[in-house]
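What follows is a single structure, and I will ask about it in a moment.
All protein chains of the complex are present and in place, except for one that has been dropped.
Up next is chain A:
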């Protein structure tokens, strides 16, 4: 959908430096929140014992997801190539409908807003939204 401008990339990298120490907690909050607010997403986690916010599987997986996002920040200049393996994973093994990437992205943005109320300005918001959309697109590459 979109190309990240140099300014977008700069904004993302700068903001990510603030996010990084709290990344695991942010991921856990976003994932747990998504399962509550968009219950259809629970269908991907039927094998978990406990899907409630703050549960062990949610915390662990939230950290995993944010690890992937951190990886993407490092590969921001070529997300398609950089996220190839992750795309194959999501396409062939996990088979997550790509519409859900948007839903998770929204929940990550909500948590960024609650965690960094002063730093998550509209300018940072648009850069992060574009970035997460670009990540979603790269993850969708191998689907068909």
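Note that a residue touches a chain if its C-beta (ideal position, glycine included) is under 8 Å from a C-beta of that chain, and two chains touch if they have at least 3 such contacts; residues count from 1.
Just so we're on the same page, contacts and distances are computed from a predicted model.
This figure omits one chain of the complex; the name its UniProt record holds, of "Hemoglobin subunit beta-like", "COMM domain-containing protein 6", "Defective in cullin neddylation protein" or "Integrator complex subunit 11", is "Hemoglobin subunit beta-like". For the chain missing from the display, the contacting residue among A:33, A:59 or A:90 is A:33, taking the whole complex into account. Per the touch definition above, the residue from A:56, A:81 or A:126 contacting the chain not shown is A:126.
The chain not shown here touches chain A at positions 32-33, 36-38, 53, 106, 109-111, 113-114, 117, 120-123, 125-126, 129.
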